[in-house]
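A protein chain is absent from this complex, but the other protein chains hold their places.
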Amino acid sequence: MDLVFDHVSKFYGAVQGINDFHCRIGPGVTALLGSNGAGKSTLLKLATGQLRPTLGKVRIGAYSARSAKSKRHIGYSPDSSRFYEEMTGMEFVWAMARLQGQSRSSAREQAAAALDSVGMASRAHRAIKGYSRGMRQRIKIAQALVHQPEVLILDEPFDGIDPAGRRALSSLLDELGESGRTVVLSSHLLHDVQAIAAKMVVIARGRLVASGALAEIRDLLEDQPRTVQVEVDSPRGLAADLVQSPEVQQVRVEEGRLIVRTSQSPEFFARLQRVIAESGVVVHRLETLDSDAESVFHYLHQES
Amino acid sequence: MGFSMLVDRALYHGWEGRLRPRIWTVVTLTKVSLAQLWRRKSFWFLLALGLLNFVMYFSIIYAVTQLELPSRAQDNLMSRFGFRPDAESGHENGYVSFMTGQGQIVTLLLAFAGSLLVGSDFRLGLIPFYRSRGLRVRHIVWGKLIAMSTIVAALTLFPAILLFVEYGLFSASHDYWWENWRILVSIVLYGTILSGTLAVGISAISAYLQKMAPIAITWISLFVVPRIGATQMSRATDNRMWLLLDPWRDIRYAGRWAFQTYSSERQEMQAGWAILILSVLTLLGLWAFRRKVRSAQ
Partner (left out) sequence: MDSTSLLETVDLSHSFGDVHALRQVDLSLVPGNVALLGNNGAGKSTLIKILLSLIQPKQGQVRILGHDIVSGRNPVWRRIGYMPETRPLVPLLKGYEYVALSGELYGMAAKSARRRAHEILNYVGLEELRYRKLDEYSTGNVQRLKLAAALVHDPELLILDEPTGGLDPTGRTRMLRLLQDLLRSTGKSLLMCTHLFSDVEDLCQDVVILHQGRVRFYGPVSELRNRVSDRYQLGATGELDAFAEALRQTGGQVERGKTNGTLYFTVPHSWRNARFFELAESSGAVITSLKMAEEDLQASFFRLTDAEDLPAEETSTSQRAHGVFHAG
């Protein structure tokens, strides 16, 4: 089931929260990236139907996000934490399942399954009041999963969770994505997100700035030449071979390595490969320093 | 702004200086607590309300000492407010009745201050913050208690002293102060008892309940419910000792004890009991408050 933003704008009086956001998010894990205040929360609230778009439409599959029918298909884990503190984790998730319309016994089964999938099975019988941040986070995700929705919307799900928890959550989300669900993940932890999100949607100042796979987005940033690092024993020799090439903007020689700036990376890599293959020079390491999610994020924000 | 100044701002500067002994943190904590109260408009309103009584007493004393009133009116005013030696005991009750009369407004103000100064500190995780700056439990306890006591004193002790000074200033001879220095001692004593017991009470309650509504309800009930129970019990068993269950009555009796204004031997005995009960309650409250501060995470 797809989450569709159809030329959506949201105004708060004269202030434009979201500006002509047009995007279709399909099955798999998609990361929603943006700075604080860029409009991520607004976007997520539009997706869950908590806010009504001023212009355009938001759809969950065939249903409008504002309709009651769509709620059955969305699971939402919000950024903030508000619980009934006296309830136990199990009671809370069960209550959420019941609110979704499940019968008492079915809700209990589903709640237990959801809690198990987030690693809270053994601890769900304690009152939420005594829960740590990580545990609360897991409860939030459990209640989002309990009715097995096709679309999952998670706002900062990794916040405050320890490494083991993040690993478990990442693999859970990965599985859900692989099984065909549409998982929309908003997170500042770009490193974690990069590992599981096939597609990224970047928002800045209420506008859609980029969408697609990380590599594709990087390719689109033509103005930002890539910084490629080549670790070789004798960098000068290689530098001499490369410096005259049209693809190479700049070459910097340092001890044990070469740093090249190029704005035509496919051509550059092809040439580099030829040079190495012909000269037989020993290359220990070859990597692009600024094509990871974090670098891409920064470049996108520099530009806008 | 000069370039060098801009650069300078961007650099880290060290700091060399002496650090004071930890006891000073009590002062800091008191200051910051009171400052928080200071900045709320509602506090000013309640304070003004609280001082209305003071203004009235002030005016009475002025009227009685400075104005030419017909003697019967003068006598009436003075005895109404206690500024005339009691026929039986021979002592003046004016100060006591003022300080005790502040009861309602003080209770109200403390309910407000309790959640603001103590409750919110617990809720917002400020106790661990203070502890992480090296404060010990006792520093925090004392800092808060002194702040609370100051609030009570502001409405009872300090105005009462001012009234005392005023009376002396306006009365026929300045010997008033020398002749009645015992009254000043009593004022300070009673003021301390009031501030101490009420401060400990509200602090302990606020530490455990932490939110304004539960604190206000519990605190105010403390002065209402036991009174009802006490009156009923004393009527049912015809034993006036039950009345000591009423905290505000105990406080009133404590005032008698501080000023030594008894009109009967029984009153003296009851006052002694009242002091005992208040001491026990205060110590209990202190222990509870301390315990809560220590366990705050």
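We call the chains A and B, going by the order they appear; numbering starts again at 1 in every chain.
Note that in this section a contact is a pair of C-beta atoms (placed from the backbone, for glycine too) under 8 Å apart; a residue touches a chain by one contact, two chains touch by 3 or more.
The structure presented is a predicted model; accordingly, all values stated were derived computationally and were not measured.
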In the full complex, displayed partners of the excluded chain: A, B
Given A:Gly89, A:Gly134 or A:Pro225, the one touching the chain that is not displayed: A:Gly134
Footprint left on subunit A by the chain that the document does not show: 33-37, 132, 134, 159-167, 188-191, 215, 265-266, 269-270, 273-274, 276-277, 279-288, 294, 297-298, 301
Missing-partner contacts on subunit B, residue numbers: 9-17, 19-22, 24-25, 28-29, 32, 35-36, 39-40, 120, 124-126, 128-135
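One rule holds in what follows: only the chains that are shown with their structure count from here on.
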Length of the line joining the C-alpha centres of subunit A and subunit B, rounded to whole Å: 57
